Structures are given as structure tokens and as C-alpha cells.
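What you see is the complex with one protein chain gone and the rest in place.
Going in written order, the chains are labelled A, B and C, and every chain counts its residues from 1.
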Amino acid sequence: MKALVYHGAGHKAWEDVEQPVIRDDTDAIVRVDATTICGTDLHILKGDVPAVTDGRILGHEAVGTVESIGTGVKRVKVGDKVLVSCVTACGSCRFCREGRFGQCLGGGGWILGNTIDGTQAEYVRVPFADNSTYPAPAGVADEELLMLADILPTGYEIGVLNGRIQPGDVVAVVGSGPIGLAAIIGAQLYSPSHIVAVDQADARLEAAKTFGADVVVNNSREDALAAVMALTDGLGADVAIEAVGVPATFELATQLIRPGGHVANIGVHGQPATLHLEDLWSRDVTITTGLVDTSSTPTLIKLVRSHQLDAARFVTHHFTLDQMDEAYDVFARAADTGALKVVITRLEP
Amino acid sequence: MKALVYHGAGHKAWEDVEQPVIRDDTDAIVRVDATTICGTDLHILKGDVPAVTDGRILGHEAVGTVESIGTGVKRVKVGDKVLVSCVTACGSCRFCREGRFGQCLGGGGWILGNTIDGTQAEYVRVPFADNSTYPAPAGVADEELLMLADILPTGYEIGVLNGRIQPGDVVAVVGSGPIGLAAIIGAQLYSPSHIVAVDQADARLEAAKTFGADVVVNNSREDALAAVMALTDGLGADVAIEAVGVPATFELATQLIRPGGHVANIGVHGQPATLHLEDLWSRDVTITTGLVDTSSTPTLIKLVRSHQLDAARFVTHHFTLDQMDEAYDVFARAADTGALKVVITRLEP
Amino acid sequence: MKALVYHGAGHKAWEDVEQPVIRDDTDAIVRVDATTICGTDLHILKGDVPAVTDGRILGHEAVGTVESIGTGVKRVKVGDKVLVSCVTACGSCRFCREGRFGQCLGGGGWILGNTIDGTQAEYVRVPFADNSTYPAPAGVADEELLMLADILPTGYEIGVLNGRIQPGDVVAVVGSGPIGLAAIIGAQLYSPSHIVAVDQADARLEAAKTFGADVVVNNSREDALAAVMALTDGLGADVAIEAVGVPATFELATQLIRPGGHVANIGVHGQPATLHLEDLWSRDVTITTGLVDTSSTPTLIKLVRSHQLDAARFVTHHFTLDQMDEAYDVFARAADTGALKVVITRLEP
Partner (left out) sequence: MKALVYHGAGHKAWEDVEQPVIRDDTDAIVRVDATTICGTDLHILKGDVPAVTDGRILGHEAVGTVESIGTGVKRVKVGDKVLVSCVTACGSCRFCREGRFGQCLGGGGWILGNTIDGTQAEYVRVPFADNSTYPAPAGVADEELLMLADILPTGYEIGVLNGRIQPGDVVAVVGSGPIGLAAIIGAQLYSPSHIVAVDQADARLEAAKTFGADVVVNNSREDALAAVMALTDGLGADVAIEAVGVPATFELATQLIRPGGHVANIGVHGQPATLHLEDLWSRDVTITTGLVDTSSTPTLIKLVRSHQLDAARFVTHHFTLDQMDEAYDVFARAADTGALKVVITRLEP
């Protein structure tokens, strides 16, 4: 089969590889009907994720059809259309028992396209298939479902739930790339009174408005702190979500927050930030970090089905698997192409 | 009357001042029967707290007897023996309505010995007396009750409750000065399986043992991370409490924590710390800061009465008010004197 | 002045009474600009609330203008336009410190139109004015604000918050009178996937649809349990809200609930219900009751201002104070008149 293979920093190829086979009795082999590219894949290609080694098939998001299953698979059947989640769960370890699947100690967690071969391929082996896939519900298109593989649960769990957004809150989202937009769309499920999007690119702020931000601040030329204080009688935001992954945006998030507020970090950071404890020690702030657990996936599927979450809104470009290189190119040049999420589907039939 | 007056960095005097009078109808004038000195008072004397200006009477902890009350005081009566809390609460602002009295927007918060005259005096004016004092319960000695003015609620609310200690947890407390000991004694109310005390002074670690730590680590010569990992199958502490207030101890606390754990900062910081988001972003950690609300005071009073909290254990030295200078000297030289809390009582009768 | 006075079961009169005066220093006298009638007022008139005695002015909801204040009132000024909440809070007792104002031990709680004279009058004395009124925000009409005096916080706190509605939930609301509609409108702030309204009157179910229920069941002829099970794969509703106050509807709510679900009782009950513990003991259910605290009032005001809560939707009829008897008549005959909330305003100018 063909797959997108990583060959060290800066190198990848859409090339022939062996088709995957069942290794453990809880595995499923899934034919990939649709996959996508994550910002993390770009980080890997830069060489920023040392766990990913030469020869690894990338990708951790897919919707597909079950081709075969191991003898221990009980809930998934051959022929099922399923969502392949970015997080794999053994279902038995201490963290899986707590619903903290992203921290799985039993061989799961984020492994697809990282420590084992991933979903940017014609077929993928999915370990612990009973706990790591979700049946596709009737009436939900593949590309909508695909948005539940990573970006929507990440924005919802690590941004919205960790941030403990409540009705009436003023929520500041720092960064309006895809993950910031996922936080914005997820935040609305809790009816905040205002969502303030902060970014340095006007195009992304325009996107933020269409996703639901009612106040936008271009902090390359405007004062985000002043904007938030003006909305909150000088107290600060109830919740500030960091959705970039660099020190400056994290530090901004900690400035925007009111006494008693929550700073929810979603960004993937490569270096330390400064925590201004000389200001924050007495301000009753809560700061959270997190890797998605996808524990919210069943909830989000219900919300897509009931049309309360418009998952398709993220999809800006469509490709087929043989256009993988072009898909990467368009996604990597998002500033020019306006790409949010690209959907890459298998060739018909 | 006599009072301990601040006269700029490095200068204080036990001198004659005007006796306080009722200014607002919710004030009470309280005769100080017992007061104490807080580490924060030493910070003020160094000039580290600019809000405190020349002429201010210091002190924010007292047990006393009500001498007079304003016309709006309803719950406190002349002659009542009361605990004067370090935090004053207007009772009506947004934060007081939420029980977040430390962030009071209506003129309260930590004001005694800070922005208004304090308790290291023969008499003190207590604003919002109905919300800022607690009736002394029968059977509790003044010096026990005095420990509930600041140190015990601070350790309990900002360390134990913010850290969300649960039965069976492994709790690491970084710093075994008085506030670290308050966290240790408070932590036991939730039955952790282990309390690991970390400090660089053997004498303080000895105190930590008597207060309830079952593992002690002198991190001037021992490896605190290794000690915690050995107790937790390599996962890290469920809760790490920072009780010093310098960058190195905060950073240590963030290293000791397990995925999904809580870091509760109690320390008063004068400079920023480094937050290693490159390690922490994916580890599901929660970091909290806070100023005590004293919302737990009624609970802690119940626990002192039922002998589940041994408040008197903190008291190492006794003085009378006219020995204020000596009391400060003993408390400031805690490393030599072994002082934890000094109790300073009025002259008889 | 004129007021609506209760004269024993079945008797009331719009008659001349003494104008109220300041009694305690924390009182305010408020000129009533708009008031309304609650289902509880009808219960009182039937003689069901023995605490209400002959001569009492009824009513516990108002928007008005402050005429005078006691010497201890700090946050409210003469001339302020304010919301008079149905719950009065001393601000200092154990329950007020916890935000549980409805259980105030210091002389507050639900007292207006109950144990002291109420708001269906030209003027009303409001005790603890600082804690029992809210400044009218710019851009919110009196009649919108009036809906925040009781019905909206009751539906939100006792139905939605006690029921712990989460995004994606299936919520069953038993009873579609005004309080059930308040629960329906409040539930949407948490984005449930379905709201099932259950009632025996088609007209009320039509109202439920316009308020946001997407499934309606007339349980005089349809099977509510079957309808809920069909929506939930046979598990039951995540949250069931009782909004009637009779045994049959409470018992239905406990049947509709899934394992692990929440039953939130809002209804005012006059007799006991049967709790089927032989079925429920093993089903992990949580059942809550409650009197509104109005702790959510500031949040709800923000949501009205940001147009996320359409408070005006409840208002079906308008009267002036001199039409009080007609207003009562229309409200009491809601089945015929379609009345939800009637707004009664003072005579111009």
C-alpha cells in the first residue's frame, strides 16, 4: 500500500510500504476512508519530536472501515465504519480507569503516527480497537466525524473543560489557528457572555468571528489587556485559553485573567515560559495543561448529531490520498492558503 | 496606647499612639488579648511591601475582647471574646458573595497591618466586624484560637484545599517553615498515604516529622525527585505544595508532580519563576495560587474543638506586649531560636 | 399608598395602607416600578402557606427606584434603579457566607410577601438592601429585569445547576408551566442534545417548543418513559427536572432517569411522594431539592445583556398597579388566558 513516511527532519515521502497486519488480539486493521493533517505533523517534520524515527508513517486522525480484527476485539466488527481517535486506550491501567486515556500506562496514549505507524496511509493498525475507535453514527458525514479525531476534543477538553467555562463568562482565546478556533466553537456550548479572540493575523481573526468570537483583538497593533479589562470592569477574563504554544502568548494569557480565573493551556510548547508569581501568587489563579483524552468523544458525537456543533466548518480543502504531498503543502502554507483542516479521502471506489 | 509602628524599611518602634475609634458603623474596637508575628511582617520590615507606609501599626492576627461597636454591627457584642481574622470582608461585593473574601472589592481583603493599622497594639479597629471576626468557642485557649487568624487557614485553603488532597494521596510539601508545617498538619485531615517534607534545614525537617510528615528529604544533600518517585512507582506526587516563595522551590514542586496532579503554591513570591511548559504541556497538571479567604475558619474552629487539629503545637514562645521587640527578635532569628509562632499577650490584668 | 393585602384564605384587596419606612439601618425603601405575580402567591391565597397572616402585603418580585436608604446602606443610592430579588440576604450568617442565601439564618431568605410586607404595592421596604438588590444594567428593560427576581434564577439554580446539565445531555422537564419553561430556557445555556418537555396540556407543550424543547410529550395520552428511552438507547435521561410539585410528576421524574443521572426537584410540594428505593437503590441516582438563592443573578444579568437569555419571552400580559385584581384574575386563569408572567407597572408619570 501507499503511505506518508517520515524520513528524518525535513524529509517525507508518499511511498510503497507493507500493509499492516494484526499483531495483538485487540488490534483492528482499518481501511482509511478519510484522514487529515495536524499542526503536530508539521512539528514532527521539522524534527521537533524525537520519538518519531525514520520510517514512521505519520498521521493520528482517520475515519475508516474495519477490514479485520484480532480475536480479542469485542465491540468492533469487520465492515464497521469507525472514527479512529488520536488517543489509544488500554482500558485497564490506572489512568484509563480514571478516564485519563491520554496518559495511558498500558501501551496507549498518543502513539499513532508517533511511536507506531499512523493514519496517513491506505490502511492502519489500531491497537486496543474496542477503546480507541467509535462507531460512525448515522447522518454524520465522514469529514464531520474526522474533526472529532483530535481537534474538537482537544479544544473542548483542554481548553473549555479545563478552563471550566460557565454561562456568562468572558473568555479570552489567545491564538486563532485551528486549535484556537476549536476552543472558540467549543466554548459556545457553555454560553459565555463574550469570547475575545486575540491573534496577530487579521485573516485568522476574521475566521474567529465566523466561529463565534464577538470581540477580536489584533495584538500586533492593539492592546489585548485593555480590551479585556474594558469588558470586565477592570477585573480580567474569567477564562483565558492559550492556543499557540510560545512563551509570549502564555504570559499574555496569565495577564488577562481575573482573580479566581482559569488559564487553560492547549499550546504545544518547545521552551519554558516565565510565570510571574510576584503578581500571581495572591490572585487565586488556576493554570492547567493537558493532552487530550478523547473522553469527550461520545458527547461531541451527540452534539454533532443534534447540530449543536458544526464540525464541518473547519474543512477548507479536499484532496485524495494520492495528493498527499499537495495536501501537506497547502496545510503548511496556511497563512497564504487559508487552510484550517484539509480532508484527504481514499480514491474511489 | 502602645503599638508596634513601622517607620520605613528596617525601622519599627513600640511606641505611644492614639487609641483607635469607630469610624464606620460596621467597625468594632477590639482590645488585643493575644497577637502574633507573621513572616509577612518581616517582609514588610525589609521594605518589600510598598503598600505599607511610615506610621502604620503592623500585625494582622489577634484574639481579643470587643470594647465598642458601630451602630451597624449586628452579630458582635461588647464584651465578646473574638478571633480577629487576617482577612476582612465587606460581605456584599461580587467576591464576598462567592466566599472569596481575600479578593474583597468592597474595602476588605488583607488590610490589617497593611493599608490600615493592625493588631500588634493594645487595641485595634476592625472594619466589617460582623464578617471579619469569629466568636471564641468555649474550651479553646486564646493561643489555640490565635493560630486560626492566618497560618492554619492559609495552609488549609491555599495548600490542602487548592491541592485537592484526597485519601491515599502522596503529598509533597516543599518547605518546612511555619506555613509548610501548617500545610502538613492540614493535609492529614484528608488522610494521605504519605506526606513527604522537603527542606534544606534538618531542624525544620525534625519539626515536619513531629507535625506529621512520614518521609523527610534534606534537598541540600538528598534527591527529592528520586525520593518521591520511589514512593509512587515513578509517577510523581499526587499533590505538591510550595511553601517557601522562591523560584527554585516552585520549580521543584512542578517536577515532583504526577500526570494529573496538583501543584498548590502558598509561597509569597518576589520574583518570577520558570514554568517548564516544554515538559508540562502534556502532563495534565493543575497549578494554583491564592490568598487566604478564611472561609474555612468556622470549619477549623470545629476541628480544634473536636481535638482533630492541634493548633497549640505551633506555639514555641510566649511574650507580653511590652516585650514586643524581644518577640520580633526571637521570631526573626527562627533558625537559631527554633521559633514557629510566638504568642504575645496583654499585660495582666 | 395602595397595596395588595392578604386577608386570610380566599381574600385579598387592593387597598390603602401605610407607606413603609426605614426600620433597620440596612433597609431601603423602593418605589415599585414593575412587579409581577408568582404561582406561590396563588398558593398563599388558597391558605396553603400558614406563615402568611392577615394583613400581609403580597409579592416578592420587583423592579423599582430607591427612595430612601438606612444609614448602613453602602452600595445602593437614592435614585438607583434596582432589581428587588425574591431572596433577602443578611450577608454574614453561615449560609450567606457560602452563597446559600435562600437559607439565610440572619433574618433573610424568602421573607418579602411572606413574613414581611412585599412588592405588590406602590412602595416596599427591602431589608439588607446591599445584598438583596441589584443595580439595573443599561439597555435592559424593566420587564426583562423583573424576570430575574425569581423565575429565571429558580429555573436555573434549582433545575439546571442542581441537575448538573452538561453539553450533549438529554434533559427531561416534567411540567411546562412558567417554572418548567424557565428550566427549559436555562437548560439551553449548557447545550443539551435534546430537551424533552412533558405536560398534560397541549397549549403548554406548544409554549415549551417555542422556549426550546425539541421533543414534547403529552402524558395524558402518550408514554413519556417510552419517549425518553427511545432517545437514549434505553438508558434514560441524563437529567430530569420536576417542575410541577405533585407526587405523580416527581415519581415520573425518578422513572425517566438513567443510571448515574440527576433528578432536580423545583416543584413546591404540599404532600409526600413515594420514592421507589427498591428500584433506585442500585441506580446511582442523585436527587436534589432547593429554594432559590439568587446567587446566579449577576450571571443571569450578564446573559440578558449579551442577548443569550431572552427574558422578555415570559411576558404575556401588561397591567398597571390599579389593575391588580384584573392581573390576578388573568394569571390565575392561565389555562384559559395563556398567561405566563404578567407585568404590572406603576401609573405614569
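Some notes on this structure:
By definition in this document, a contact is a pair of C-beta atoms (placed from the backbone, for glycine too) under 8 Å apart; a residue touches a chain by one contact, two chains touch by 3 or more.
On a predicted model such as this, the values are computed, not experimentally measured, just so you know.
Within the set C:75, C:283, C:313 or C:346, the residue that contacts the chain not displayed is C:283.
For chain B, the residues in touch with the chain missing from this view are 166-168, 188-191, 193-194, 298-300, 302-303, 305-306, 308. Although one chain is not shown, part of chain C still touches it, namely residues 95, 98, 100, 102-103, 245, 247, 250, 259-260, 265, 267-278, 280-291. Considering the complete assembly, chain A touches the hidden chain via residues 25-26, 71-72, 74-75, 90-92, 94, 96-99, 106, 130-131, 295, 298.
As a convention for this text, only the chains that are shown with their structure count from here on.
Chain A and chain B have Cα centroids separated by 42 Å. Chain contacts: chain A has no residue touching two or more partner chains.
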